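Let me begin by presenting the structure, written as structure tokens, before commenting on it.
Only one protein chain is missing from this complex, and each of the others stays in its spot.
In order of appearance the chains are A, B and C, and numbering begins at 1 in each one.
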Amino acid sequence: MRRVQPGDTVLLVSDKDHRCYIRTVEAGRKLETHRGFIAHDALIGQPIGLRVYTHLGFPYFLLTPTTEELIRYIRRKSQIIFPKDAGYIIMKLGIKPGSSIIEAGMGSGGLCIALATMVGDTGHVFSYEVREDMQQLAVQNLARVNLAGRVTCKLRDITAGFDEVDVDAVFLDVSTPHRFLDQARSALRGGGVLGCIVPTVNQLTEMMEALVTHPGYGFVEASELLLRSFKTLPSRVRPEDQMVGHTGYLIFARAVIQVGYDPDKVMPISNNVAQS
Amino acid sequence: MRRVQPGDTVLLVSDKDHRCYIRTVEAGRKLETHRGFIAHDALIGQPIGLRVYTHLGFPYFLLTPTTEELIRYIRRKSQIIFPKDAGYIIMKLGIKPGSSIIEAGMGSGGLCIALATMVGDTGHVFSYEVREDMQQLAVQNLARVNLAGRVTCKLRDITAGFDEVDVDAVFLDVSTPHRFLDQARSALRGGGVLGCIVPTVNQLTEMMEALVTHPGYGFVEASELLLRSFKTLPSRVRPEDQMVGHTGYLIFARAVIQVGYDPDKVMPISNNVAQS
Amino acid sequence: MRRVQPGDTVLLVSDKDHRCYIRTVEAGRKLETHRGFIAHDALIGQPIGLRVYTHLGFPYFLLTPTTEELIRYIRRKSQIIFPKDAGYIIMKLGIKPGSSIIEAGMGSGGLCIALATMVGDTGHVFSYEVREDMQQLAVQNLARVNLAGRVTCKLRDITAGFDEVDVDAVFLDVSTPHRFLDQARSALRGGGVLGCIVPTVNQLTEMMEALVTHPGYGFVEASELLLRSFKTLPSRVRPEDQMVGHTGYLIFARAVIQVGYDPDKVMPISNNVAQS
Partner (left out) sequence: MRRVQPGDTVLLVSDKDHRCYIRTVEAGRKLETHRGFIAHDALIGQPIGLRVYTHLGFPYFLLTPTTEELIRYIRRKSQIIFPKDAGYIIMKLGIKPGSSIIEAGMGSGGLCIALATMVGDTGHVFSYEVREDMQQLAVQNLARVNLAGRVTCKLRDITAGFDEVDVDAVFLDVSTPHRFLDQARSALRGGGVLGCIVPTVNQLTEMMEALVTHPGYGFVEASELLLRSFKTLPSRVRPEDQMVGHTGYLIFARAVIQVGYDPDKVMPISNNVAQS
């Protein structure tokens, strides 16, 4: 049975008023909820999953946050990248333990948290942000969930390009991603993936124009994801009345190396022929 | 620059006819495509991202597959879990490097590949399957992409329960998931996540009935994801004419420990009071 | 140019605060808006389409309401059938000038307004409602837009059946439509269309069970419609952030006459054979 240790990131969430709190447990601290407080010391040693109570007797469940919850319950100043999109981005960018990735436009840090979670201790995230207040918020959000060590933050415009090379993926969450295709291509390893998210069809069109003609990219794709939640009352199962109608268009392309076909000179072919 | 080494899993994909091949590179082998062959030896040492050619001069791009491509291009005998769903499942289950997870119903192994990718070398996937032919196919698919070592496969009905305890997540891709809630709860750690996917509203309703009344689970959610792809011709950007209308309903719940509130006896509270 | 006459139903709508008022113009009356009043006499003789002003100088456009607006701006006590659904229902039920239709469950009268609009002076709507307050509201809404003459309202449970026979269509907006299949079949002409709307998957399943086995119906269909509105700022065209996630499942079936095939006796065939 897993029990809470100091240093653990825990989620306290109510099934009554849906409020929730994400905290790193530290001896001697106190968590103030809207319905009374809970001493961190009272949590240490408790089994994860337990229903615990504030000093006023209001119940919360003691959980460890999933990646979806880390994103959903972030402190935010900006539109965040939703978990539905973050999950798909991770699949499309090929993010896995050990990946290196550049992100431009940290926002509140939601996607960064998901990326840093997935790359593990052997991977790394390089995050560029131009607004100091956003960077500070994102860094706080990362620190709160013990992920700051996997992220290098840079307060800088990306027009001059990125410092890193041979990264596995670049994700642009900026307003004019089509202006940074060269910079991203220089940072990407061959076969690496470029991703971006844009809210408007104007940006989607601009990005398509820039991407499909750029010699450094291939396999351009665009899509959008709609998440529809259901009410869970068993006798009245149905989709929720309201849903998020739009978050953004997701665009992906592959860093390719275009080499013309020369049967006499080009390595792959001559090798092939030699060998067959 | 990353260059192909023996043992690497590569993806050869055509931007002409959209065919693709996922292979582990091995000296001396030959990849037969629909348009001629490519010797593995010709690939070794080549930079990832390069356009390479078959002995007939037909071009393919030499890439490393993303998780989305690993799933999409799997050999399959059954309906697979789509990348859009797999990404969201990973976010909701809280899968990350080091996670331990039970999966029941391997199918062709697509979700298993995604899970095994994300848990890394420090995590593990325990996969139960009742049909031998499906298990064999899934194991082949895992082996083909070098992930078999992270997965323990069991050919068995799950009515008798799972061998593992304290796992972080259980995912059920079976036709009657509502019958296995006790088994899943016994295997889950407190706070662990149960997930399942069902295609029909009949199953969705049955699952809601079973889940919301089960004392071992809380925070029941159900949803569905719609992925809409766009055509990428810059002068005619628009959604594709056809889309996948339905894959399945995704259901998630949290393993909780329900303990009644007793201000005199219950640990959390008495601790709180003592400390306040 | 069309000018307002007494007796016309007009829509006054603001492009500033989006408030709107539907009224039948009557000499001597006054329309009180949230920003001052407009005398009906000031509207008479004005061209439709004109921007008019309240006595406080607040502008409204003087329009004639479309069917979509008649529904959208109805006074309501209940969930209404949305215009997106009403339009599709009309197409599927085959409603046109001259149609006769039974509706059970008037609600606030929104669908009834659409049906009464489309059947014209030569068609008719028979509306059953069991709640007196709802019927009164619906009748007021119909009267307000000069459509009461095309609708016969009956305050009655439909378990005992409908008074009409040989109607072109029956639409059920009740909570247990599967219980009234016989009643609806008795009222429908051969080839007539049964339609219904239900919010939950439980009802959808029940209705499928009842419909596909009922000998009086064929061509059973179920569907749902999602309407996604776009922001119209030209430089930032994109779907709205929020959308209606669910209104209801629409179910349609055809009243058929099942006669077995008997090559010697059955009219159609013997005729055919005789004639060939």
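The definition used in the following text is that a residue touches a chain if its C-beta (ideal position, glycine included) is under 8 Å from a C-beta of that chain, and two chains touch if they have at least 3 such contacts.
Because the structure is predicted, anything quoted here is derived from the model rather than measured.
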item: Where the missing chain makes contact, among the chains that are shown; value: A, B, C
item: Touching the absent chain when the full complex is considered, from C:114, C:158, C:181 or C:196; value: C:114
item: Chain not shown: contacting residue from C:19, C:84 or C:156; value: C:84
item: Touching residues on subunit A - with respect to the absent chain; value: 201-202, 204-205
item: Hidden partner chain, residues of subunit C it touches; value: 1-2, 13, 15, 30, 37-39, 41-43, 46-55, 57, 59, 61-69, 71, 83-84, 86-98, 114, 117-122, 166, 189-193, 201, 204-205, 208-209, 211-212, 218-230, 232-234, 237, 249, 254-259, 261, 263, 266-269, 271-273, 275-276
item: Interface with the undisplayed chain - residues on subunit B; value: 199-202, 228-229, 235-246
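Please note the rule applied: only the chains that are shown with their structure count from here on.
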item: Partner chains shared by subunit B and subunit C (touch criterion as defined above); value: A
item: Equivalent interface positions on subunit A and subunit B, same or different at half; value: same
item: Centroid distance [mean C-alpha coordinates] between subunit C and subunit A, Å; value: 45
item: Per-residue multi-chain contacts in subunit C, two or more chains; value: 201-202
